[in-house]
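Omission of a single protein chain aside, the complex is shown with its protein chains in their original locations.
Coming up: chain A.
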Amino acid sequence: MKRKLVLIGNGMAGVRCIEEILKLDREAFEITIFGSEPHPNYNRILLSKVLQGDTRLDDITLNSWEWYERNGIRLFAGETVTEVDIKRRLVRTDRGRVVEYDELIFATGSNPFILPVPGADLPGVTAFRDIQDCERMIEYAKTYKKAAVIGGGLLGLEAARGLLHLGMDVDVIHIFDYLMERQLDPTASKLLQRELEKQGMNVLLRKETAELFGNGRVEGVRFKDGTSIAADLVVMAVGIRPNVDLARRSGIEVNRGIVVNDYLETSVPHIYAVGECAEHRGVVYGLVAPLYEQGKVLAEAICGRKGKPYEGSVVATQLKVSGVDVFSAGEFMDGEGTESIKLYDEARSVYKKVVVRQGKIVGAVLFGDTSEGRKLFDMIQRGDSVEALSLSLFAPTASGGKGSLAAAMADADVVCGCNGVTKGAICQAIAEHGLKTVAEVRDYTNASRSCGGCKGLVAELLEHMLGEEANRYAVKETICGCTDLSREEVIAAIKEKRLMTVKEVMSVLGWKNEEGCSKCRPALNYYLGMLYPGEYDEEAESLFVNERLHANIQADGTYSVVPRIYGGVTTAEQLRNIADVAEKYNVPMIKITGGQRIDLLGVKKEDLPRIWADLGMPSGYAYAKALRTVKTCVGKQFCRFGTQDSTGLGIRMEQTFERLKTPHKVKMAVSACPRNCAESGIKDVGIVGVEGGWEIYVGGNGGTHLRAADLLCTVKTEDEVIEMTGAFLQYYRESAHYLERTSKWVERVGLEHIREVLFDVETRRALLERLYKALSATKDPWRDIVENEALQQTLFRDIGDKEPVPVE
């Protein structure tokens, strides 16, 4: 039977916790939610937008009525829980409803604090906390002109901004020396004030309210210093208090908030508290990010999967106040033992301050340009040393420079601080689901679902992604239908679990087809060979026939034999030998190949080992996903235009890299001059000799995907050609998908990226080390088979012909 879960409070923290519970276990609970407001859960952070009149309740609704229904949640909106009987485990409401619970969550949020001054109850005085308050203010603005907001914190300023927008004259009254003292230092605050005044707000500082006066309704505010102002509407925005009355009455331990431990458990078993009403390690949080973190921990605990405890949050504020970006985090006030680094650009209204204590970054305030806020926040949380601070933080930012921000972020950087959504997660979602709008990204990832401050950044990411970046996050490509895992995931698992055979990979990674298919088995065979050079023995039964038999199957079931002719340079003796063998085995066709070699076509399977033995030449790998041929032009030895020894280098390259298995076939060419007679421009690796050096081209293709190769670099010596080519081949081997030609691979990962990898001396050295390890483990397969009678029997010989003699 399902356990009964009751949530008191239909607000952001409580409902998010329910969402997390549903994610973990949809079936565990029968859920009932009570909310005093007659609305589904809406985004309280965006109330100021509703106040401005350009946003409707629907627009800020987080969970529609339909969502509750769809998830089988009983919602009693507009109904207040008045009593909790912790002994009999039931709650009673103001409508006389009684509901039992097995688990009970308090998410009662907080109440606006109303100053206990005379006149606070006059008509025309309101708080700014819910939809009803907004509606009331909008009504007032239609008939009245003069508004006063008591409280110069975030909430007050948002209310003031809304009222200005509605056409009222607004005084902001603040008791302290400067606005938003909890989030800003005096300098930032002054800049903010200047901006707000420019927008039309009138700011009164150091004013303590003594009373609200008026005849029948509010007419003004009088201060303790004897002065007064006129006001037709007074908004109290001096702060909020955790709503703990019900909890206290029910016998739950309450301090400033409902006291909870690291798993959000209250002093009473089976009762939890989450959100603004909860007090954790002495702290009551008001920002949405910590509340969501709490919701997640509580959801796990309540589902019986206690994971990481909640250990409190370091709070960062990143806000847009009346159109101005502000950010603060950590210990941002200058004080004893702190030093600070500051930039103050009055002309552009930009202010940045990083606070340092004992060489470590402990806090920061940003005003006007908060693009580095997230990064600083991470540094503060890690306690980075001041040296880690990049100078660019204090460089004047060009107005157009912001466009590259989305691109410059790392995948792990957080875009939506409220919901902890990273750039990587957003890009992944965009690519996987083809998302096109900020709203779609919000629905898939939760990014920008709360304060909305990151909407601009999400939009930038979208723009960025729909452009050239899309490939990096391309839809997950599984190896084949036998698995849901991508190449990268499979390789990571092979390494991590040290899987050594194709069979092991398929069974450990839960292949849907126990024995795989003709796509995945050869792929796995390649990956294993690449990862474990010298250790992994190829599995004949997982190879495509050509690679298994080291010959190319033809339409009629015969095979072709292409011996290695290094650099396309042969001798009379070699030619004579080939001719003899061709005659001996009645080879029906002898063909000069496009790769400057000789192909013996129409050979029977059983004859293959014998032909190889008679040829006495190494395999040309014309059948394999491996280095095929190195085509060369005549070169300077004979050609009057040649600038380099192309045949010499071609032979050397072929001898160096032969037998190297690659994700797909690799063709190379070396030309001795830019006339390019060896067609280096359409080869996987094409070398072109120029006066005093060599150009190295990569990613060319002369086949189905006709593509001109890109110039990777120009080098001086043959040794450097070998080195660069080797590193390129090894990087291709390690990072391309099986059956991905270099032309596709270069386009997918980008030439610039490949350059970055290969031009790094250390990385190149490591690549070459792995390459030579792989090369040293290879041997000529033809010779191997010629010398192995058992292998010939298993792979090359059919069962002898049988007469159809009945046995019974």
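Quick note on the criterion: contacts are C-beta pairs under 8 Å (C-beta built on N, C-alpha and C of every residue); 3 or more make two chains touch, one makes a residue touch a chain; residues count from 1.
Assume contacts and distances are computed from a predicted model.
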Omitted chain (choose from "NADH-quinone oxidoreductase subunit K", "Hydrogenase formation protein HypD", "Nitrite reductase (NAD(P)H) small subunit" or "Branched-chain amino acid transport system permease protein") - UniProt protein name: "Nitrite reductase (NAD(P)H) small subunit"
Which of A:Leu46, A:Leu343 or A:Ile553 contacts the chain that the document leaves out: A:Ile553
Option touching the unshown chain, where A:Thr126, A:Ser542 or A:Ser619 are the choices: A:Ser542
Touch residues of chain A, complete complex, unshown partner: 513-518, 521-522, 540-546, 548-549, 553, 555-557, 605, 794-795, 798-808
